[in-house]
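Every protein chain except one is present and positioned as in the full complex.
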Amino acid sequence: MSTLTKYSAIPYTGPAPTNREPFVPADAAKHDTRGEELAAQLGNVAQERGQDLPTLVADKNDIVNVLTSLKTSGFTLPLDLWGVDYPNRDKRFDVMYQLYSLQNNERVRLKVRVGEDESVPTTTGVFKGYNWFEREVFDMYGVKFDGHPNLRRILTHEQFQGHPLRKDYDPAQRWLLTEQGVAKLEPKIDPRFENVDTDFERVTLNLGPSHPATHGTLRIVVTLDGETIIGAESEIGYLHRCFEKMSETHTYQQVIPFTDRLNYCSAIINNVGYCMAVEKLLGIEAPSRAQHIRLMLSEFMRLSDHIICIGTNLVDMGALTNFWYLFQPREEILGLVESCCGARLLPSYTRIGGMAVDVPSNFLENSQRLVNMLPKFIDDVEKLVMTNRIFRDRVDGVAPISAEDALSYGFTGPCLRACGIPFDIRKASPYLGYETYDWNVPVAEGGDTYARFLVRFEEMRQSLRILQQAINRGLPPGPVIVDNPYVALPPKEKVYNEMESLIYHFKMIMHGIQPPVGETYFQVEGGNGELGFYVVSDGTKNPYRVRVRPPCFPIFEAYTEMITGQTIPDAIAALGSLNIIAGELDH
Amino acid sequence: MAIGIVKLERQTLRGAQRLYLPAVVSGMLITIRHLLKNLFNLKKLPVISYPEVKRVYSERFRGRHILTSREDGTTRCVACYMCSTACPAECITIEAGEDERTREKFPVRYEIDLLRCIFCGYCVDACPEDAIYMTRDYEMSIDTRARAVVGLRDLVVPPNFPVEPMGWRPYYGAIDKKGTAGGTGIGQPLRTAPFEDDAPPNPELFRGGPA
Partner (left out) sequence: MPIQKIENSDSIIPRKAGVAPGEGAEKGLITLPGESEREVEDLAGASVLTTQLEKVVDWARGNSLWPLPFGTACCAIEFMSMVSSHYDISRFGYEVVRFSPRQSDLLIVAGTIVDKIAPVLKKIYDQMPEPKYVIAMGACATSGGFYRAYHVVQGIDEIIPVDIWVPGCPPTPDGLMYGILKLADKIKRGEIKRG
């Protein structure tokens, strides 16, 4: 009830964000200077000013050299590669690259402008992770990449025609896939096993999209020599739900339920990431109460995500008890989320500018009960498995990946921390107040399944630490959403009684939020790593482009390399430990 | 980022841990402890034995929709199309008609396709007339596809519908002092805390006090 005193009968007189001034972030000057330095260092790149990251524009023929020099000067993590379509421009496609430097904790964005029938040289030689990203840009836009080893569609099916994310593609135009059209995959044999004794027949096995142990719809085709996997190829896109196209046909507010369904195990984190990206574009900040609630629920959802990952991974290895033991507190977490906003798994709880409704009065009590309840279950599961010889034989040394390979692929999150690299967005670029809490980033060595287990167990404990501190601080008083009628719906009490609130309400529903023209990128730490949202606004009520950087996309890309030389049970144990969520992978 | 990192040690199994049996025994101790705890505490089992026992969802639960009515029996809905515009799934179909006596619009046809609906609650947030609410009903399975499109006959509830079975409601919605859904609008005093459990929070946990 204290929230009502903030609102008064005096109408809002601030500037409406529905202005046509383009979006210029507050720290643009800093990024401009850094961009100048980089441009001077690299030589033949132009610079785009007024962005929220140092942005360089390169010519398509130079892109390989530019990326190589950036890599040697410290930008070793290839975060993302995506495209944007500007059909009115001469060179309609913008192929964008984003790199991250671990030493200096900075990002850089590169743009390459290509026309309709032009092609870009492939950058898979520089960063291994760009293999699948380039396939995705080819699939969605039709931009070809010269020299790519395997340029074919990745997300849409084999008989799909056209390139869906182009602006002239009708969102509802479907193409049917017949059974005969399904691609037959022939995995390439890994060079290490080329000259293995060929007296035995090599079997090609399809771990198909409907499989108890592939979590969600993933397809892996392996060539076996006896029990050893000598070649593997994977296929994704079995849950491509066209999030990016749907976000162009819906308003900013309506995209929030779509973001829920990306990483459905930890849905609030996606909501928070998207809302904070749009809030950055609008130049507003959610009230501190909303930020506190967002932080607490993000950590609960992170716990839920890790519980699902560990639980289902252990089920695949045959240890069913842990699944029951872990899902019991998870139900209580979902009960807490349900008491806040009405839906258990896919809350759509955040709104742009804050939260939809305030938390109930017993939120902190229930959170405290949960924080007291969870360690018992986590301890039980840890005691059951971590010193168990059977479990250790199944996970020690299984599907290892070296730190250099992990960086080259673009790993982030627990899988990268299991290789020994302490990169966590919550420490590197803190948001929601994470820097004010006392917690640690767990790091393990080895990069194999055992290390990933260690990291996930410890991350759950660190999340519980953050939650306990958050509960001790209590919820800051105040409103849960900004007091700006161009961004948030006015409270119903005023809509029913006051004329101007009713008109603000109508305008919000019919015309939506109209952010200033511009582009922005915001990243949060999802359950799997860096979840980034790149939002382009053209001033209308629908976003022009929303790009989600899925953290498990590069991780699954590396999977086939991780399992060659191992056996099928190892492959299954490793797949569970990577926590591949198909909703996020196929966005 | 040297601060704030905890390096996890890979523990190699030594001695007795390398045998299979000690781990089996210690694991069984944990599971037998759970078994005995559950066996002697049958009342505290987490199982909700649906359908003999049902879960009480919170008062913000997003279940099936209802359209409320005014005191005189007319529906509150004025077919303004706010809900169908706000719906991300485009599952609400409205056809408006005009009432000659009062010059108010009312819905001649109001249909929600329950199979398309994603139960996000945006329609409830968008309604300016306090008309559409969501209840705590989740038992909606059907065996004939046509029954999924619910119309006015299934959505409209009589006036003075009790607050109890209701779920997601317009925030700061008009739950008046009597506890029934909706005041008549202008001039009606509204409760300041729309959800029943929005009582003043425990001051111990609420640092800083009310603003």
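For clarity, chains are labelled A and B in written order, and residue numbers in each chain start from 1.
The working rule: a contact is a pair of C-beta atoms (placed from the backbone, for glycine too) under 8 Å apart; a residue touches a chain by one contact, two chains touch by 3 or more.
No experiment lies behind these values; they were computed from the predicted model shown.
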Residue of B:Lys7, B:Lys54 or B:Arg109 touching the missing chain in the full complex: B:Lys54
Options B:Leu8, B:Ala23, B:Ile118 or B:Ala131, residue touching the unrepresented chain: B:Ile118
Touch with the omitted chain, as defined above, among A:Gln328, A:Thr436 or A:Asn472: A:Gln328
Residues of chain A (touch criterion as defined above) contacting the omitted chain: 155-157, 160, 164, 169-179, 181-182, 208-212, 216-217, 237-242, 245-246, 257-258, 261, 264-265, 308, 312, 323-324, 327-328, 330-332, 334-336, 339, 344-346, 366, 369-370, 373, 582-583
On chain B, residues whose C-beta touches the chain left out of the figure: 43-57, 66, 88-91, 113-120, 135, 137-145, 147-148, 150, 153-155, 157, 162, 164-165
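As a convention for this text, only the chains that are shown with their structure count from here on.
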Chain A-chain B separation of Cα centroids, rounded to whole Å: 27
Interfacial residue positions of chain B with respect to chain A in the complex: 1, 4-8, 10-11, 13, 17-20, 23, 26-27, 30-31, 34, 46, 57-58, 60-62, 82, 85-86, 88, 118-122, 125-126, 128, 130, 134, 167-168, 170-174, 183, 185-186, 190, 192-193, 195, 197-202, 205-211
Residues of chain A touching chain B in the complex: 1-6, 105, 250, 253-254, 257-258, 321, 325, 328, 331, 338-343, 348, 356-358, 360-362, 364-365, 380, 383-384, 386-390, 392, 422-423, 427-428, 439-446, 450-451, 454-455, 458, 462, 471, 473-478, 489, 491-493, 495-497, 502, 505-506, 509-510
